[in-house]
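Here's a structure for you.
Missing here is one protein chain; the remaining ones are kept as they sit in the complex.
Going by the order they are written in, the chains are A, B and C; count residues from 1 in each one.
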Amino acid sequence: MIYFNCDYTEGAHPRILEKLMETNFDQTIGYGMDEHCEKARDYIKKACKSEHADVHFLVGGTQTNVTVIDAALKAYQGVICAESGHINVHETGAVEACGHKCITIPSTDGKIYEPEVREILSTHFANGGDEHMAQPKMVYISNPTELGTIYSKAELKGLYELCKEYGAYLFLDGARLGYGLMCKANDLTLSDIAEYTDVFYIGGTKVGALFGEAVVITNNELKPDFRYNIKQHGGMLAKGRLLGIQFETLFEDGLYFDVAAHAMNMAEKIREKLTEFGAEFTVASPSNQIFVSLPNTVVEELSKKYVLEPWGKVDENHFAMRICTSWATKEENVDALLSDMERVLL
Amino acid sequence: MIYFNCDYTEGAHPRILEKLMETNFDQTIGYGMDEHCEKARDYIKKACKSEHADVHFLVGGTQTNVTVIDAALKAYQGVICAESGHINVHETGAVEACGHKCITIPSTDGKIYEPEVREILSTHFANGGDEHMAQPKMVYISNPTELGTIYSKAELKGLYELCKEYGAYLFLDGARLGYGLMCKANDLTLSDIAEYTDVFYIGGTKVGALFGEAVVITNNELKPDFRYNIKQHGGMLAKGRLLGIQFETLFEDGLYFDVAAHAMNMAEKIREKLTEFGAEFTVASPSNQIFVSLPNTVVEELSKKYVLEPWGKVDENHFAMRICTSWATKEENVDALLSDMERVLL
Amino acid sequence: MIYFNCDYTEGAHPRILEKLMETNFDQTIGYGMDEHCEKARDYIKKACKSEHADVHFLVGGTQTNVTVIDAALKAYQGVICAESGHINVHETGAVEACGHKCITIPSTDGKIYEPEVREILSTHFANGGDEHMAQPKMVYISNPTELGTIYSKAELKGLYELCKEYGAYLFLDGARLGYGLMCKANDLTLSDIAEYTDVFYIGGTKVGALFGEAVVITNNELKPDFRYNIKQHGGMLAKGRLLGIQFETLFEDGLYFDVAAHAMNMAEKIREKLTEFGAEFTVASPSNQIFVSLPNTVVEELSKKYVLEPWGKVDENHFAMRICTSWATKEENVDALLSDMERVLL
Partner (left out) sequence: MIYFNCDYTEGAHPRILEKLMETNFDQTIGYGMDEHCEKARDYIKKACKSEHADVHFLVGGTQTNVTVIDAALKAYQGVICAESGHINVHETGAVEACGHKCITIPSTDGKIYEPEVREILSTHFANGGDEHMAQPKMVYISNPTELGTIYSKAELKGLYELCKEYGAYLFLDGARLGYGLMCKANDLTLSDIAEYTDVFYIGGTKVGALFGEAVVITNNELKPDFRYNIKQHGGMLAKGRLLGIQFETLFEDGLYFDVAAHAMNMAEKIREKLTEFGAEFTVASPSNQIFVSLPNTVVEELSKKYVLEPWGKVDENHFAMRICTSWATKEENVDALLSDMERVLL
């Protein structure tokens, strides 16, 4: 079987494994204070043009979301997010398990927009704050979103300025950030993101690493004692160097962007062909996730050879399927898929 | 000013204060194990025709909701409720603060219905349960709801049977239960509620008591160690007899129902007159909360003498106002309000 | 049976009940914003000579402890307390349920002292803070303690200054504060306590009220959004006036101190007689709790008529018993107890 269902079906970029091999018997101190982590932090701060940022490495996405949110919020504060947001749907209530409410906004494209967020903030704080409700103190977005859509620079800046108006934090979940940054429709840079958020992270798990997420904190209010939060949430890896080595490799010479660009090339190739085939996209996603409506017969036929992700029924005869590319996607597999699709679709 | 904005603007039924006076220097043991609590428990079990139920007394509604929900759910489980549910909106995220997600269903009348609840349960458990999502283990409803609407016996039974199908608990918040039971449209009895829920409570705070909610647990799974939960949530009153005395007084001879009936008579009187006046109700509520759309000029005029609760803008010229009656509502005040309304509305 | 086992066996001072009667049908707004609460706040601020303090009313002790601690601490911070502290032993892990560790100090007299507290703080912050451990950010004491002992002004000042040195908060649980203030050995005033703590509370439940604790916050860092914390922890009484009326009555003309003084007179009378009888005290408590070692035969004999609180075995032939007086203790009952003790002890 050939997997296109998600972007974490392979290991890591070979250069990462080589570096792990090479350094395997070096002795280092633990918990992220080793020299690989130091170097990786420096590379990332440079890439973000944000020398005063704090950079921390965590293991996975849910852990990172929860750690950042719990570090930022007091017990009675909540986080605004899309109803479809990862924290609201796919983290087994981890944010709530730390005591915080997800204050949701319905969304069809995975994004949330300034007017709806403003409505929540302005209503809550109309008379100095309504203590009978969870206080909205953070806005969570992901870029790309769960549906592969991305924020423009203007949108991000708008949300950030709104947050500043109400004393809220803007947090960007970048589990798939590389793919967002390298997609054609994108007008954001890493340094824009560092400028227009209070905290964000650069996903490694889905973009070339074995695992790992790099949290970048630019707001000074969120910096103190962050390592306590990491430790308490079980995210402080004893052999922290494993994270350092991975991000060092990904950021020392732009490998992160290169592997993401590859994924985007593969996605574009698929998207173009599907457009040619007359297929309908259920979401207008410009990044590495493609949501396409396929006849049930086609879905069945393809499932003999490929694993795509079922995303929901469209109508009696069609099903929406998610096709993901990644840093590891082989062009020969893409070609095979497209050729098979051509055969069954046309 | 005359208050019609809510149902907790006065103290308690005089018989309760008299009983407190009378027993004031009696010495009793603490924490709800005294003889007044014992008697009150017996009266309530009889009223529910549920001799095997466990009955506990807590101080207030938020505390009771949180205690019941936290007692019933494991760390990864959530509670299904209306988006407008009290636990979701007006408890400052207390349920989440105990670690549990509110899994919400949009609602215009404050109620949730079997199909939407089934959708959530069946989707979650389709393949044995999706561990990436909070597990729906409880359904929370209130009767009357936040919008004064009530459940029919058939609806309650339907929800209960659905819950049993999926191993979930049905919890009914009865903060205003008396008013629900005594309203004309109601076909539920206390014993129906005991039969078709796993746990519910009988609100005292809004129905004749100074404060206090009586939790009735009929599902054996929820009974063990419930007092640990009360204590941990700060709900175990040292002088537990204060709760015992109040519920003893309310239930020894049906006072609870009598005072609720009075509130409903007053509400009916208002509702009828408003109908006569041609006023539009924004919610078709049959209980002690009346939601009526009034011209802004009328709202302003009435506000000189009465406190009504602003509930939301209807259009440029109208505002929805909530008018509440209670056990303590004086008929002369109702008459004054209606007479003033007649003057300004007609 | 005559109860001396604890200080919450009766209702409330009659003047409180009278005031409740008198105001019963007044209509007031809810949640502690009514005029009785306002007045009570003013009286208390004056009694504390602390006009800039924030005063809030909660229902019970556990709830108050948890609310204050949770409001003050971030997720990774803990509270230093005596191993015997109420929060560590008798609140069903409520502080932990809100996510915070009790960092304990062994104690034989219920108090904690500057050197042990300093040891914890200085060790933790030796190298800027050890993120593998819960960060000690608050010191919790009770006055009187669980064992009836009290802090001197010098001790309180010492702890407070130590806290300031390390950026920690000092929180004083005053569930029995009245008895501490009125006992002969005491050299603290309410205003000393306001000066040398960051937050404390004045207990009503055990000192003349039906229920209620008045939290006094003097540290500005702890003031913002405190009402969100009260609400989330289920402590915001709908009919907040019930608390306002009680504290208004207790503090408008010093009733709080008068009723506490009565309890202390009764305690002194017992203590003196027991000393005469040659009884041994297991704790040198100067306040309303008396811990005395009694021969098992005496315990048995007294138990026919009196309820004392068993506190622990002393040796094969003796058991330590707690005898409590309170605002409600009748002198005739004290005399009866002492006369019966004289009979069986001598």
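We adopt the following convention: a contact is a pair of C-beta atoms (placed from the backbone, for glycine too) under 8 Å apart; a residue touches a chain by one contact, two chains touch by 3 or more.
Predicted model only: the values in this text are computed from it and were never measured.
Touching the missing chain, out of A:Ser107, A:Thr218, A:Gln232 or A:Thr249, is residue A:Gln232. Among B:Asn88, B:Gln135 or B:Thr249, only B:Gln135 touches the chain that is left out of the view. From the options A:Gly32, A:Gly61, A:Gly110 or A:Gly244, the residue with contact to the unseen chain in the full assembly is A:Gly61. Within the complete assembly, C:Gly99 is the residue of C:Gly11, C:Gly99, C:Pro144 or C:Gly212 that touches the hidden chain. Summarising the interface, subunit A meets the missing chain with residues 1-3, 6, 8-12, 14, 17, 20-21, 23-30, 59-64, 66-67, 91-94, 97-98, 205-206, 210-211, 228, 231-239, 241-242, 328. Contacts to the hidden chain, counted on subunit C, fall at residues 75-76, 78, 89-93, 95-102, 104, 131-135.
Where subunit B meets the omitted chain, the residues involved are 70-71, 74-76, 98-99, 129, 131-132, 135, 225, 227-232, 236.
Methods note: only the chains that are shown with their structure count from here on.
Between the contact lists of subunit A and subunit B, the overlap consists of C. The chain with its Cα centre farthest from the Cα centre of subunit B is A.
Measuring from the averaged C-alpha position of subunit A to that of subunit B gives a distance of 42 Å.
Subunit B and subunit C have Cα centroids separated by 34 Å.
Between subunit A and subunit C, the centres computed from C-alpha atoms are 50 Å apart. Chain contacts: subunit B has residues 91-93, 97-98 touching two or more partner chains.
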